[in-house]
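Structure in structure tokens, see below.
With one protein chain removed, the remaining protein chains of the complex are shown where they sit.
Each chain carries a letter (A and B) given by its place in the written order, and its residues are counted from 1.
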Amino acid sequence: MHTLGDIAKTINAKLVGDSNVEITGVASSLYANQTQLTYIVNGKYKQTLIHSKAGVVILNKDLLINCPTNALVVDNVYLAFAKATHLFKKQTVCYHGIHPSAKINNAKIAPNCIIGKNVTIGNHCIISSNVVIEDNVTIGNYALIQPNVSILEGCSIGDNIVISPGVVIGSEGFGNAQDQQKHWHSIAHLGYVVIGNNVSIGANTTIDRGTIEDTQIHNGVRIDNLVHIAHNVIIKQDSAIAATVTIGGSCTLGKRCMVGGGATITSHVNLADDIIITGASTVDKNLSEQGHYTGFTSISKHQKWKKIQVWLLNLDKIVHYLNIKLKKLKEK
Amino acid sequence: MHTLGDIAKTINAKLVGDSNVEITGVASSLYANQTQLTYIVNGKYKQTLIHSKAGVVILNKDLLINCPTNALVVDNVYLAFAKATHLFKKQTVCYHGIHPSAKINNAKIAPNCIIGKNVTIGNHCIISSNVVIEDNVTIGNYALIQPNVSILEGCSIGDNIVISPGVVIGSEGFGNAQDQQKHWHSIAHLGYVVIGNNVSIGANTTIDRGTIEDTQIHNGVRIDNLVHIAHNVIIKQDSAIAATVTIGGSCTLGKRCMVGGGATITSHVNLADDIIITGASTVDKNLSEQGHYTGFTSISKHQKWKKIQVWLLNLDKIVHYLNIKLKKLKEK
Partner (left out) sequence: MHTLGDIAKTINAKLVGDSNVEITGVASSLYANQTQLTYIVNGKYKQTLIHSKAGVVILNKDLLINCPTNALVVDNVYLAFAKATHLFKKQTVCYHGIHPSAKINNAKIAPNCIIGKNVTIGNHCIISSNVVIEDNVTIGNYALIQPNVSILEGCSIGDNIVISPGVVIGSEGFGNAQDQQKHWHSIAHLGYVVIGNNVSIGANTTIDRGTIEDTQIHNGVRIDNLVHIAHNVIIKQDSAIAATVTIGGSCTLGKRCMVGGGATITSHVNLADDIIITGASTVDKNLSEQGHYTGFTSISKHQKWKKIQVWLLNLDKIVHYLNIKLKKLKEK
């Protein structure tokens, strides 16, 4: 908990409001309540600001007139928000083997595991060697967690889950704000990873926690090895993600999607239900219609490829040239 | 070991045969012997079925007439097979530091390592910290295994091997069968990873075990960091695989192949000996002739690329349009 006075000092903001108000956390502008901090980056969100129920809003001075609550006025809103998040980050490092407050039921726990405070593990779970489970993690029944897995603070996992070796769940999202000198300031990610039932996760896969809200993996999802799932991704029921797929921040994948190995889905992309992506494809836009999609260059002999690339990188010129030629011929 | 009666019950099949027959494992339809279970997905494999020496075959009722042995009749063969595999999966979790049955010879073993039952480690091996080696693993002479490596049940590794930190060997393959509700059911992978002599494996690389037969890495192979090698891949002698390469399930790479960093080889692709793949390429078909192959889009200025993509995604239309134009001109 931090007073507005403290927060203003930390993020170097001008406080317009009551410096004694206490803030317990961060929320998005639509959902923030009177004990929470939020931010409005620009005038596009003016209506949200006007109806805000937040305890305090970080904003620019030109939006101050629209702020119905306490305001923290700054030049660089996103940077100030990034700094503020660190005030609410729980720094969790476990200094015990199995913490006495952990409820591990009849879980079989192999040597060298670390189980944090207030961890709850359901029945019939197997936790293999060298696994680290940080504070406040919840795991359902019949989990199999293989060696060298790290599950970080507060994440929750359903029943019948298999987590392969080396998996990381709840790592920080890749969100950074730039200051005037172009230095990066990381955003402390305050959301969790929430994983449903009947999910399997492949070796050395990483799943980042959400910025404010949670990263979500729904029931029945299958994830292969070395997959990257960024902050605030939502993968819906029964989707399958093959190896080394990259899913950028805030993507949503519908139900029963299948993404082939090596594909990249760029940030903020939404896939409808029942989308199939061929492996190695790049998904750089929303796909709202079910079906099978592909996007990569097929393999060919290197010498042939070199010629093709010359034409491809000049395709724009070629088409224009042909059009002119054709026009001239027509006019002859 | 499971009786056919038990197996029929577990996979919800109609047994045609002797419910007391005992089955000890799973094999592919060509190789299954009288103590093994196999499956035939469709009529394409009728000849294999007719000559099967398996103890029992999972199949559809329309193939029953061709079955020379006990049969487990189901609607969804692949799903039934997926369920059956779990009966034969050894669940190995090590609850000791170094198990007394492990033969570790003069290996130097750093703190916090876990060495399972019946593990054999050759002479002059170094096992660094926090390494987990599960039951029945065999490692040859002069191995260097770096920190935080996981080598799972039953895998075998030759002489003179270097395994970098964070590597996972023997993780489950990504094989799943779908039921009528489109829920996924994982196949328990019963094969191993078999690695030859003089192999090096880079940091955080993952190598999946085979479904029934083994994933194989032959002598002299070099593998870089963050590489994914799926189930049943075979990489032949002296091939070199650079970082972040994805090799899909059941691929075979010939001798002395070189695959550049970031390349993706889709599933079921065969490369002949002496194939060179440029980094970042996608290999989406068999390559049977030695040589140098490439397939990706070269980098260009973003604005130029945007124009190129417009034409590229309309290349089909453009070529047709040009053909029509040319035809018309010719007819003038």
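The rule we apply is simple: a residue touches a chain if its C-beta (ideal position, glycine included) is under 8 Å from a C-beta of that chain, and two chains touch if they have at least 3 such contacts.
Not measured: the values here are computed from a predicted model.
**Q** Write down which of B:Leu64, B:Leu87 or B:Ala110 is the residue touching the left-out chain.
**A** Once the missing chain is taken into account, the touching residue is B:Ala110.
**Q** For the chain that's not shown, point to the residue among A:Ser52, A:Thr69 or A:Asn204 touching it.
**A** Only one listed residue reaches the unshown chain, and that is A:Asn204.
**Q** Looking at the full complex, which residue from A:Thr35, A:Asn60, A:Ser150 or A:Asn219 touches the chain that isn't shown here?
**A** Of these options, the touching residue for the absent chain is A:Ser150.
**Q** In the complete complex, which positions of subunit A touch the hidden chain?
**A** On the side of subunit A, residues 91, 93-97, 112, 114, 130, 132, 148, 150, 152, 166, 168, 171-172, 174, 176, 182-184, 186, 204, 206, 208, 226, 228, 230, 244, 246, 248, 264, 266-267, 276-278, 281-285, 287, 291-298, 300, 304, 307-308, 311-312, 318, 322, 325-326, 329 touch the unshown chain.
**Q** Spell out the interface residues on subunit B facing the chain that's missing from view.
**A** Per the touch rule, subunit B residues meeting the hidden chain are 108, 110-112, 126, 128-130, 144, 146-148, 162, 164-166, 198, 200, 202-204, 220, 222, 224-226, 238, 240, 242-244, 256, 260-262, 278-280, 296-303, 305-306, 309, 312-313, 315-316, 319, 322, 326, 329-330.
One rule holds in what follows: only the chains that are shown with their structure count from here on.
**Q** Averaged over CA atoms, how far is the centre of subunit A from the centre of subunit B? Could you give it in whole Å?
**A** 29
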